[in-house]
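What you see is the complex with one protein chain gone and the rest in place.
Chain nomenclature is as follows: A and B, assigned in order of appearance, with residue numbering initiated at 1 for each chain independently.
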Amino acid sequence: MMQMARGAIHIKGFVFKGLTIAATAVIVAMLVLVVGNIVLNGHQQLSWGFFVKAPEMGMTAGGIFPAIFGTVALVLLMTIAVVPLGVLTAVYLHEYAKPDSRVARLIRVAVGNLAGVPSIVFGLFGLGFFIHFIGGGIDKFLLGGEVAWGQPAIIWASLTLAVLTLPVVIVSTEEALRAVPDDYREASLALGGTKWQTIRKIVLPHSVPGILTGSILAVSRGAGEVAPIMFTGAAYFLPYLPTKLNDQFMELGYHIFVMSTQSPDIEGTKPILYGTVLVLLILTFVLNLLAILIRSRIRMAQRRAR
Amino acid sequence: METETVATEEEKRIPADLGRRRSERIKEWLVEKFILLNAMVAIGAIVLIFVFVGKEALPVFTSPEVKEEASLSEFFLPQKYSPEKSPDFIWQPVSERPKYSIIPLIVGTLKATLVAMLFAAPLGVAAAIYTSEFAPGWVKETIKPIIELLAGIPSVVLGFFALIVLASMIQSIFDFTFRLNAVNAGIALGLAVIPIIYTVSEDALNAVPRQYREASLALGATRWQTAWTVALPAALPGVFAGMVLGFGRAVGETMIVLMASGNAAIISWNLGESIRALSASIAAELGEVVFGSAHYHALFFLGALLFMVTFIINLSGAAYVERLRLKLTGGKG
Partner (left out) sequence: MKPAKDKVMSTAEDEKESTDMLEEQRSSGEKTGMPPTAEKNRGSDRTKMSVEHLNFYYGETLALKDVNLSIRENHITGLIGPSGCGKSTFLRTLNRMNDIIPRTRLEGRVLLDGTDIYQQNIDLSVLRRRVGMVFQKSNPFPKSIFENVAYGLKVGGLRDRTALEEKVEKALKDAALWDEVRDKLHTSALQLSGGQQQRVCIARALAIQPEVILMDEPASALDPISTAKIEELIQDLKKDYTIVIVTHNMQQAARASDYTAFFLLGEVVEFDETSNIFTNPKDKRTEDYVTGRFG
């Protein structure tokens, strides 16, 4: 009878394990399906012209250069804002704050919540705070009522994205700071270094790979988000490239959205649409892979040092 | 022989007395305060979001002109929109008689979220069980980056895929009348939520102490029995937290629902019908509203509502995940 019970157990086990493998396979298959479909339908578009030309003939021909340019400019501004802010916040939390500090706990709660705010709420925030309050304020008090900053602009969109990606940079930087051995800090202090000298000369240089990972992940996130920029500066067709901080801009994700949902000739724009999606996908994939690679190299180096 | 000591002393430029030099002391203090100021920006950001979204939502409670069109009772209670018809819940802000019931929007959000969770939770948890309990090393090392790549797909791309490809697939399988419906949006949402559920569940399973598993195996249980009767129950609180976080993400997600759900404010239990979600409504209508109108404030009210709901969901979920992380890193976190 033990034999039969044993057999039943093995069948159950087979089914159980099989289900978990199947689930994993389904997930991988879906990823392959999505990526494969986009690659298959979009790769023909990837010519040199696609990258450097502007859209033509009602988005049914030409290229997407302005959208690429706009995305790069947007993300660059965002990075300039978010990386120093995020790194310094992590430095404060890990190097300065006392273990039971109330301020530190408050900051961590705020960061955790920031990470969970829906992206459209960031859009509302960008509209209400950056455009109307700050921008409108600049217009009213510094420019005497001229409407220059109280309207959608690349600076407001990038600042909105900076707030959205702040948690990513903070978490990655803190992880990197944690990995710096306390021995180094002690040695620096024992040689007469001040706290800030220790951070600047020993701790931060050692954390650069981790900070880099966080920045790359932030960039990837920022390049993909559409809801926060829909009302803070992104536009569908502009005859110019953004050259001033209060210009509007074209952007890959927003372009995809409008083209998919509001194009008068959906079949005609499908090729361009697929090509644009492929470009965005490649961009985010490359960035994510880069971050994963750097992170695994950090882990290997840490294992070797032990 | 050499008067080395004296010459070096001068060269040194390090003072011999022990007193703290004021310039150094001030500099260190300034640096610390500056860094603290930067760190407070995170707190400032959350507070500002709260204030500025709330500020524009407030007229729904305070301004009589706005309340005429869009008030709390308009939002939640059944309204008699015309004398012939019975009281109903309709969201139709742009019409002769503006209708602001948010019940259809809430129903829509819940429908899509339900589909997403039904799709994502079993898959995510099962995959997490596979990688933490059964999978050989090399498989584990490949699956995790794959899930990370899935997490990195922008939601607009998932929305695009659902709109163009998935909708047709689902329509042929289920024979729905409408291409864009709750199932379409729900499955695409599920794809976005799977990485969250997977990652948190996997962490929870990894946090189960080895001794539990070893004790079970030593008593003759197989690996799958150990996984099912020892590891999973021990990890259940963490798995649950992962689902809470996934739920929060699904409720707040905008682009996928905006592109894949049909955006029709219909109340029905039929999952094959189009829906209109809270988040998508804001995105769809904010571009057309007149600044300061009742519609404008109503949309900000929707945003504030979303913010509050996800705030509460994430607070509880994240608190638990943090406790889990501390356990995993041996309390040094």
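By our rule, a residue touches a chain if its C-beta (ideal position, glycine included) is under 8 Å from a C-beta of that chain, and two chains touch if they have at least 3 such contacts.
As the structure is a prediction and not an experimental result, all values here were calculated from the model.
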The one residue from A:V39, A:L106 or A:I202 touching the chain left out of view is A:I202
The one residue from A:A187, A:L245, A:V286 or A:M300 touching the chain left out of view is A:A187
Residue list for chain A contacting the dropped chain reads 98-99, 181, 183-194, 197, 201-202, 206, 305
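The criterion applied here is as follows: only the chains that are shown with their structure count from here on.
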Could you put a whole-Å number on the gap between the CA centroids of chain A and chain B?
15
Of all residues in chain B, those that touch chain A in their complex:
24, 27-28, 31-32, 34-36, 38-43, 45-49, 52-53, 55-56, 122-124, 126-127, 129-131, 133-135, 143, 145-150, 152-161, 163-165, 191, 194, 198, 222-225, 227-228, 245, 248-249, 251-255, 258-259, 279, 282-283, 286-287, 299-300, 303, 306-307, 310-311, 313-315, 318, 322, 332-333
Chain A residues within the chain B interface of the complex:
9-10, 12-13, 16-17, 19-24, 26-28, 30-31, 34, 37-38, 84-85, 88-89, 91-93, 96, 103, 106-107, 109-125, 127-129, 133, 163, 166, 170, 178, 194-196, 220, 223-227, 230-231, 253-254, 256-257, 260-261, 270, 273, 277, 280-281, 284-285, 287-289, 292
